[in-house]
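Removed from the display is one protein chain of the complex; every other protein chain stays in position.
Here the chain labels run A, B and C in written order, and each chain numbers its own residues starting at 1.
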Amino acid sequence: MTINDDGFIATRRLILQGALTVALVGLGDIPFGLAPALAAANDKYPEEAFKQKAEADAIKALYGRTAEPSDKVKLDAPEIAENGAVVPISVSTTLADVTSISFLVADNPNALAASYQIPPGTMPSVANRLKMAKTSNVTAIVEAGGKLYSATKEVKVTVGGCGG
Amino acid sequence: MKTLKRNPMQTLILVLVSAWLIGSASSAMAAGSEADFKTAYAAAEAANTQAGVLRDQWTTTASALSAAKKAAAAGDFDAAVAHAGQAEALAKASIYQATSEKEAWKNLEIH
Amino acid sequence: MASTIRVRATATGDTTEVQALIQHPMDSGFVKDAKGVLIPPHFIQQVTFEHDGKNVFVADWGTAVSKDPYVKFSFKGGKKDDELKISWVDNKGASDALTAKIQ
Partner (left out) sequence: MRSAIPLASAGLAFRSLALAALLGALAFAAPGPAVAAADTPDPVADAAAFQKYFTDKFPKLKLADFVNGPYSLNEDMHRQWVEKEEFPPYDFSLDMGKEMFSKPFKNGKSYADCFPNQGIGIRQNYPYFDTKEGKVVTLELALNRCREANGEAPFSYVKDEMAALTAYMAYTSRGKPFDIKIPNDPRALEAYQNGKRYFYTRRGQLNFSCASCHVQNPGQRIRAEILAPALGILNAMPIYRSEWGGMGTISRRFVSCNSQTRGVPLEPQADEYRDLEYYLSYVSNGLPISGPGARP
């Protein structure tokens, strides 16, 4: 997987941001439980990650590392989407210290669909409605304790009706 | 429950009739000229209007008519005449459908 | 003009479940209109949920979130009649905010 130009710059900027946040936290008086993970804790909109086409690049741009599948991440998505425009997808997990949850649709024009920041005290489960261009794998990523866990499910999508 | 023998038979007739119509419409094609286009288009439009009276026009007839008009406007009368012939055939098939359904609809009725 | 944000926040015990539905076209920029012209991207990028002065949930959205977007989550520490402040901003800089009471 070649890291294209903007992918490389994105990661470098990511690390800078991460360093900045860590530094700030040290100064700030808000007692953060643990040093915030690279990108997730800061409030800035992860512009780069949403621009990536491929799923792996998006995950890299967002978290700076790869995820390992885990049965502790429970992804709930339909087998056949009633309509690609409104696909109800939700995820919940029993993992502890969850700081971020993201949804990726591999075959969408841009893989990253949504990413949620989960501050301490918020339950690690999210439900939302996503758009899917066509049949594709849907992946939920959970960032817990600074590591990434994932679950993937295929959702079939086709056009409805008997055609024009 | 009576099996629906009539329905596929009736659809088969629909296919044969429209095949015959398209065949006759296309074989009458000589090298297309504006006059030929005008007559072919007029015939197609008349048939489609008749289908309108029977409240059963097809969207594909309308698109064939507009394709004919566009081709004629571009001066390509061969294609224009061909499209007009196609539109006439589709319009006639829709007329056949409307008239045959006057009674055939009862086949599906729930009793 | 009525707010574009509909929210239901119900506290049971010390857990508050929050559901939000926001009125927004969420145009991805990949769809063509009736005349075949691409509709430019116009979608909510970030939604912030604030309780007691701190963020309890932040949603970062891309172009694959459905029209009139919906999200559900829950958090600990909220109780009846607390205030929950919701605000969103989209890629054109438009925004809206609403302060709701936890039921």
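Observations on the model:
Operating definition for what follows: a contact is a pair of C-beta atoms (placed from the backbone, for glycine too) under 8 Å apart; a residue touches a chain by one contact, two chains touch by 3 or more.
Being a predicted model, the structure only gives us computed values, none of them experimental.
Among A:A61, A:V98, A:V142 or A:V157, only A:V157 touches the chain that is left out of the view. Looking at chain B, the residues touching the absent chain are 1-4, 7-8, 11-12, 14-15, 18-19, 22, 25-27, 29-30, 52, 55-62, 64, 67, 78-79, 82-83, 85-86, 89-90, 93-94, 97-98, 101, 104-111. Within chain A, the residues in touch with the undisplayed chain are 78-83, 85-88, 90, 127, 129, 156-164. Although one chain is hidden here, its contacts on chain C can still be listed: residues 2, 6, 8, 19-21, 23, 66-68, 70, 72.
Here, only the chains that are shown with their structure count from here on.
With centres defined as mean CA coordinates, chain C is found 17 Å away from chain A. For the pair chain A and chain B, the distance between C-alpha centroids works out to 54 Å.
Annotation: 52 Å between the Cα-based centres of chain B and chain C.
Chain A makes touch with chain C in their complex at residues 43, 45-46, 50, 85-87, 90, 105, 108-110, 112-119, 121-123, 125-133. Interface residues of chain C, counted against chain A in their complex, comprise 15, 26, 28, 30, 45-46, 48, 54-67, 69-77.
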